[in-house]
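Submitted below is the structure of interest, expressed as structure tokens.
One protein chain is absent from this view; the other protein chains keep their places.
Order of writing sets the chain letters: A, B and C. Residues in each chain are counted from 1.
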């Protein structure tokens, strides 16, 4: 199967699973997966589509400058394609998932002023590749300027390493990994950590590190 | 495909998705979609049906006076058809979705005395077509008289523009758009904003603008 | 289709939907549907089965004394069949649904000492057949003796009218109606009212009537 078809299949599978969890409310969210290096090309979700549906117009191929790499269609890439472009230019990420969930939005507002949130001691942190005892992980929280290039700049500062995540205040999370499998694991791990944190916070605020 | 069949298919698809989210508890909720102008006709959900099921009696055609436009069936239109009729008479809405969810009921009671709730600064507001920085949106909350004509009058005051929403206290939300796609996006956006608001309120009341 | 087969199909459909909502945790819950009067026979869920599965051993026919009405099988009726028997003996109920949900358990404990909870002014109350302005409805909450005959006696005191519900403290709800359609509507309406009540209680305790 050609690389593009294989990556399309992988991204469609991740999209299906995230849609089953209802993680694309009101057509929000955007996903991408790298197809080639030298030159960089990647598939990104088409703008404004209902991501609970599956069609052969779900994704379009983008070049290293963030522009459509193929003609003969009228699809527009997601408005936030620039963030994905910067990520692939700066790291060896292979897949990037941006979703709006209630929990990631609430966490991003609660800790927006601190500009980050740290988790420590949860077993789930191993899913992020950190295996030592009492490991901790910190997620940066950036502001959400309406002007996408400004947002992309903010994001690019924190885009390092092949896997990771950045919260965008009152907006959502962008999580990435070297493969679709890793990106989905990273996203699921953080959403789990956010859910536990919020539930603990609602019960025993002082317990939350 | 004739307009009526096409609109039936679109409304059935929206109904299916909202049913998957369990947004029709106890046969509550009613949906409609415009079929024609001059004269106005629209399809509306039949009264008392279990909206988790799909049958060819799910909807019936209604005329500009809110009455069944076709004979040969014993279906009754939803008790709240008058609200849909006024909406199509007053605006260029093309689809109207009324659902009862726990979150929209709780929001409508919490802010019922203020008669409105305002959201500001959330990325999700873009799904309502408001793209400027720190945009805000206000949802009116109307009382819920048992007498439907009185309810419809209350609602009609706020029915303006091709898309929007009105909360009905301790009852539910009515959201609309020019198309089924837009109406569903508007409904999903507001339900997301309600969920975030309630979760933030339960954690840091002072944070909620 | 003979009455027994038709009722079996209706009860299986309700069971499927309640299972989709995960309302049968740890094989809990029991359902029944009347098949005949004079003499009374009804179908009830077999004891200890995983109600998320569908087999031809899901239900068995019970007689007016609460005993298996047919031989040739080794199925045991649910341990709480006596409650269903009393209900059909005392009222014109046609279907009875008993489920354990987190919300009905929490409501039953929170208001267990008051022995009842009242809801007023919610639109959802119309689903219980009460259409007047600001209608109210009260659900009795009975204790949960381990001895089933004692539990059934407690329950029978409150089993009146063709539709209704009784909460059993730290146990669950039993809701009924003249048909499977009505019983499911009654159950869904109460579960919705419980969910709204608990969410409001967690946000503005004083708001909860």
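Keep in mind that, in the parts below, a contact is a pair of C-beta atoms (placed from the backbone, for glycine too) under 8 Å apart; a residue touches a chain by one contact, two chains touch by 3 or more.
Here the structure is a predicted model, which is why all the values come from computation and not from measurement.
Remark: the absent chain touches shown chains A, C in the intact complex. Residue-wise, the contact with the chain that is not shown comes from C:168, picked out of C:60, C:168, C:183 or C:196.
Of the listed positions A:45, A:101 or A:122, the one in contact with the omitted chain in the full complex is A:122. Touch with the hidden chain on the side of chain A covers residues 17, 21, 121-124, 127, 131-135, 181, 184-186, 188-189, 191-192, 195-196, 199-200, 202-204, 207.
What chain C contributes to its contact with the hidden chain is residues 22, 25-28, 50, 52, 100, 102-103, 105-106, 109-110, 144-147, 168, 170-172, 198, 201-202.
FYI, only the chains that are shown with their structure count from here on.
If touching chains are joined by edges, the resulting network of the protein chains shown is an open path.
Per-chain Cα centroids separate chain B from chain C by 31 Å. Among the residues of chain A, none is in touch with two or more other chains.
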